[in-house]
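What follows is a structure written as structure tokens; I'll ask about it next.
Every protein chain of the complex appears in place save one, which is left out.
For clarity, chains are labelled A, B and C in written order, and residue numbers in each chain start from 1.
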Amino acid sequence: MSAHVVAVKTYLGIFIALLVLTGLTTGAAFIDFGDLHTGIPLLRVIPLNTVVALAIAVVKMLLVILFFMHVKYSSGLTKIVVMAGFLFLAILVSFTLADELTRGWSPEAGAWNTALPTILPLLHGLF
Amino acid sequence: MSTTVIPELPGQEIPAESRVNYLNASYGVKSWLLTTDHKRIALLYLGSITLMFFVGGFFAVLMRLHLIEPQGALVAPETYNKLFTMHGVIMVFFFLVPSIPATLGNFLVPMMIGARDLAFPRLNLLSWYIYVIGACFTLYAVISGGVDTGWTFYTPYSSTFSHTSVVPTALGVFITGFSSILTGLNFVVTIHKMRAPGLTWFRLPLFIWAMYATSIIFILGTPVIAITIFLLGLERLLHIGIFDPAIGGDPILFQHMFWFYSHPAVYIMILPGMGVMSELITCFSRKRIFGYTFVAFSSLAIAIISFLVWGHHMFVTGQSIYAGLIFSVLSFLVAIPSAVKVFNWTATLYKGSISYDAPMLYALGFIGLFTMGGLTGLFLASLATDVHLNGTYFIVAHFHYIMVGGAVMAYLGGIHFWWPKITGRMYPDGWARFAALVIFVGFNLTFFPQFVLGYLGMPRRYAVYPGEFQVLNVMSSAGASILGIGYLIPLIYLLWSIRYGPIAGPNPWGAKGLEWETPSPPPTENFEEIPLVTEDAYNYANVGGSRG
Amino acid sequence: MIMGLMQTGLMNMAAAVAAIPIRPTAASSIAEGVDHLYFFLTAITLFFTALIFSTIFFFMVKFRRRSADEQPADTKTHLALELSWTIIPTLITVVIFVWSSSLYFENSRPPEASTEIFVVGKQWMWHIQHPEGPREINELHVPVNAPVKITMTSEDVIHDFYIPAFRVKKDAIPGRYTSLWFQATKIGTYHLFCAQYCGADHAEMIGWVYVMSPTDYAAWLSGGARNESMAQTGERLFTQLGCVTCHVADNTGRGPSLVGLYGKQEKLRNGDMRLVDEALIRQAIVTPNSIILPNYPPIMPTFQGQINEEQVLQLIAYVKSLGTEERKTNGK
Partner (left out) sequence: MADMAVHPAHPPGFKHQFEDMEQQRDADSLGMWVFLVTEVMFFGGLFATYIIYRALYLPAFETGSRLLNVKFGAVNTAVLIGSSLTMALAIHAAQAGKKKSEQVMYLVLTMILGAVFLFLKFAFEWRADYNEHLVPGFHFIIRPEWGAAGPHVPMFFCFYFFMTGLHALHMIIGFGILSTLTVMAHRGRFNSEYYAPLEVSGLYWHFVDIVWIFLFPLLYLIGGRFAMPGVH
């Protein structure tokens, strides 16, 4: 495997893109995008400023990983290793939140109160 | 130093002393403490973890002696609390986690895949030093008065209320974590990049698959326990309120972070044991493993699913039923690959040529005890029964069936199997079989009564207990004394054999695998010439093999 | 003589072994159900352990190595077998999961008419308060055949409230309320344990649960030094702490009126809807500024550190008594 040599032009382009995105995300922090109100439990109110800031951060990260860190030109193995890291981080965060955020929900009161009793009797019916 | 290997003449045994091998290639303390040879590092680890095993075991014996009487026969409750904590911390973090990977894994991974060493030999040595530093901190904590939080370090008890040496212990665990990470990293890279020509993934011995799966857990899980323990230490030193509810912290969050590592860590302990099993069962029944792909992929499945089940340790912490259902169903799921392995090992025996050498006795003991340990796990994955059994002796019995009945049996089986390869000497087989039997009997007598105790409702970590539980506790303590003696016997005859044991040939068991194709003990470079692999693992049907 | 001693020793041992209990008393409405599942799981464990043990033993004898150079035939792959021992255990675990989860779901729903009892864990004792007033330490008196809901928290570290005979257990966590319920079915005395390691005297944090006939229970409640009810104590605290100056009943104070508040959904200033339950009231007392109502200034001081968990529970009982006046008269 002879390593792929990325052109200096590409590096400079990515650098400029990253600077622009940094400016964008800083500027966006001073504009109120408001909240997105969904009816979904756990995600009832989504502050759009947070969404924008994190989305830009993810794009910047992808640029660094793909070009500066050469993952775009790397083997499938490297790509899998990178993805595994983020997948398991997502598991840690999402499963912890799944418990932490539903703690107050008791079977007699809570947002899923209507959904679950319909599912469980169905399962129960198996017996 | 010359690395020329005296060519071995067929049918003629060359005494180990007269041939240059990794043990006699150089002498002196420095040649050991600065070695980068994976085989020597494995032996350094073997020595250190054996020491830790007997320290931890000593605490266990004291605990069982204490519990002979309901009001406690030996020590004050505070001391008892320190005993079980130090037993847990030492056994889990300093014996079970590094046991098979750091000793047998270090020794065998390069040999089994036909490599001269691990990919990063200096990191390997570093990992041993890190382990030793971590162990020193923990032993310092033991000497400086001990620690009494339980090996789980639950907050806010550990962070705010305990008056014992929590910080040195936590630091020890934190530091040792990095030795696991380095071992895992080394194994993953070595297995990916350094296999001998022709050694495709599906020709690998199953021990390698197990080591690979274990390494995945090392890499993904250990950093999380490191940061958790780090935060715990900061909380304790600075009272910043991350885990202390009195200043707005969330003690449950600690449990999440702790079990995110510590549940998969259970599989760090048992997966390598499963790998050893596949080697022993095939060799002593002279059969190819039944269902190679199923056994191989079940290791990976266990490694991955094990990260999704940690919430079953927290069913009674006020977890909502919804989160409970998810964790419960995933916990059941992780039982399947383990079951698949047990069935495949059993089926491998069918129409085999089964011998009763000592390693095989350990292996058969493992299958039986692991089956029981695994099945009793179903009681704890199941929400309704877990409510009753959580926090009782049932849990204690269950995980000792897995960790002692499973992991330690496999570890001993592996040590007995590869001992002639490691030292070039045979141990007395009769004694070894006797020890296996004593350990099996002692183990069951110790831990079976604890299942009953747990169902009756006796909580764990009790220094004193109501009188009605005494008979079962006495049985358990009696078993523990047998078990303790059982563990001393191998220590004695194995040490004896290093000097007085008969010389073992390169392959005393008639086993397959690259590690058996070099002399015992192997030369520093493992192989005179990197072998070319042309056949599957465990090709016992192919008499003589394709390579003499 | 030695033989004789050994004989008596053996006989004593045999007697002791025969006297080992293998099943704890089942004294609650859910205990039988949990035990049935437990027996089912035990049967599965025994079946598979026996299956594996006997198969191995049979193979070991039948296929033992007969000569040193014996060469068995090569292993054949058998996909159908592999799939069946993957799928059959999966199906068994599905059965166990559904059974145990539905049982758990039922068991975790306290009946509407439950008597509430409040528990505070504290190193190393259980403080128990009955709404009617009596308070006890490490003892819990409950009526037979009546549902009881235990709401608990901890003053310091995590404890765990465990009554083996009832097959119930729940952590008592500092800063949170957790609850469990049971309905005792047998009059008697049962162990109460702390099942979460909590420090030096963890093993001494035990007590007794007395299940009494309804008449005995009523007599116990009214007997002894008659205390004021929890709500009354709470009301006294409410005045002492000065809560009453802002939370005026007719809504003319600087804080919201608490009459009829319990059990309602309240809209917070940030738009969240929150159910006014024990946890929310506790939060309002401990960190008042974390729940700000739209029409009131965030001026309430925190009472964290000034009152203990038992007193918080008394205040909650008072607030509940303001809100559920009509339901109370209907219900009892």
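One rule holds for everything that comes next: contacts are C-beta pairs under 8 Å (C-beta built on N, C-alpha and C of every residue); 3 or more make two chains touch, one makes a residue touch a chain.
Nothing here was measured: the structure is a model prediction, and the numbers come from that model.
Every visible chain touched by the undisplayed chain in the complete complex is listed here: A, B, C. Listed residues B:117, B:148, B:279 or B:357: the one in touch with the omitted chain is B:117.
Check B:185, B:367, B:384 or B:404 against the missing chain and you find that the one touching it is B:185. Take subunit B: the residues that touch the chain left off the picture are 1-3, 110, 115-121, 181, 184-186, 188-190, 192-194, 219-224, 226-228, 231, 234, 238, 240-242, 248, 250, 253, 257, 260, 524-525, 530. For subunit C, the list of residues touching the undisplayed chain reads 287-290, 292, 298, 302. Against the chain not shown here, subunit A presents residues 1, 3, 5-6, 8, 11-12, 14-15, 18-19, 22-23, 25-26, 28-32, 47, 49-50, 53-54, 56-57, 60-61, 64-65, 67-69, 74, 77-78, 81-82, 84-86, 88-89, 92-93, 96-97, 100-101.
Everything that follows uses one rule, which is that only the chains that are shown with their structure count from here on.
A comparison of the B-C and A-B interfaces places the larger number of contacting C-beta pairs at B-C. Once the centre of each chain is set as its mean CA position, subunit A and subunit B turn out to be 36 Å apart.
The set of subunit C residues that touch two or more partner chains comprises 99, 101, 105, 108, 176.
Counting only residues that touch two or more partner chains, subunit A has 103-104, 106-107, 116. Taken in their complex, subunit B has these residues touching subunit C: 77-78, 81, 148-150, 154, 156-157, 160-162, 245-246, 248, 250-252, 285-291, 294, 316-318, 321, 324-325, 328-329, 332-333, 335-336, 339-340, 342-344, 346-356, 364, 367-368, 371-372, 375-376, 378-379, 382-385, 387-388, 390-392, 452, 455-457, 459-466, 468, 471-472, 540-541, 543. Across the complex, subunit C meets subunit B through its residues 16-17, 19-24, 33-34, 37-38, 41, 44-45, 48-49, 52-53, 55-56, 59-60, 63-66, 70-75, 77-78, 81-82, 85-86, 89-90, 93-94, 96-97, 99-101, 103-105, 107-108, 123, 156-158, 160, 162, 164-165, 167-171, 173-176, 178, 191, 193-204, 206, 287. Subunit B meets subunit A in the complex at residues 192, 220, 224, 250, 252-253, 256-257, 260, 307-308, 310-311, 314, 318-323, 326-327.
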